[in-house]
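Note that one protein chain is taken out, while the other chains of the complex remain in position.
Right, chain A next:
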Amino acid sequence: MSNGWNTFVTDFRFVFIQDDRWKSLFQGLGNTLVITFFAVMIGIVLGAIVATVRTTYDKNNGDMKKRNPVGFYILSIANVICKLYLTVIRGTPVVVQLMIAYFIIFATSNNSTAVAVFAFGINSGAYVAEIIRGGIMSIDEGQFEAGRSLGFNYGQTMIYIIIPQVFKVVLPTLCNEFIVLLKETSVAGYVGIMDLTKAGDIIRGRTFSAFLPLLGVAAIYLVMVVILTALVGCLERSLRKNER
């Protein structure tokens, strides 16, 4: 038993401590967090815009056609663009999108982290859009009618009555999407970015040992996801205060 422990300690020293290899793990972790954080920001903004366009179109296209034909056409075009965006982004793998962004769209950009933020943000936006749209659609039609009968217009009904309810509905799914995104950034190594997975890979390549680098990286991801889940749990509990 103590022999096995000693081997473990020796291996641990060799894999993580020697040559300051743990430093590249932390640098990688930093890059992973930076990419995830800013991609989440882009995803939320983009997702909210796309979801707004899609639901506004779906809920209003009937009477808007008669009342405001110009606005209707603009909205129709925006809706088609959003649908196209959703189809393309959800229909292709994120690794391929990342490489297209890196080697084709931003071929001349030298800031690979920014390119990754862009690629993951655009990707996440599509999924967030559908999550928010699903949330809005799940709110009972009676809530809209109640808002309108109070004299609110469509926008006011949305802001004061629907969105607060939507927020609570979508939070668990949204959290799930961000956990997925955090782990999806592990493909950033494809374009030469040193994220957490790549840092583990480099240690694996230098030490020719697979066991500790892989399990170490897995443990760090797990800890991050557990922390993230706990934070969202707190938020969910405080949002549930009005319920019995």
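In this section, contacts are C-beta pairs under 8 Å (C-beta built on N, C-alpha and C of every residue); 3 or more make two chains touch, one makes a residue touch a chain; residues count from 1.
Just so it is clear, contacts and distances are computed from a predicted model.
Missing chain's UniProt protein name, "NADH-quinone oxidoreductase subunit J", "Transporter substrate-binding domain-containing protein", "Quinol oxidase subunit 2" or "Citrate lyase acyl carrier protein"?
"Transporter substrate-binding domain-containing protein"
Among the options A:60, A:76, A:112 or A:176, which residue touches the chain absent from this view?
Spelled out, the listed residue whose C-beta touches the missing chain is A:112.
Can you work out which residue in A:158, A:194 or A:224 touches the chain that's missing from view?
Touches the omitted chain: A:194.
Would you write out the residues of chain A that touch the absent chain, in ascending order?
Looking at chain A, the ones touching the missing chain are residues 24, 103, 107-110, 112, 189-192, 194, 198, 201-202, 204-206, 208-210.
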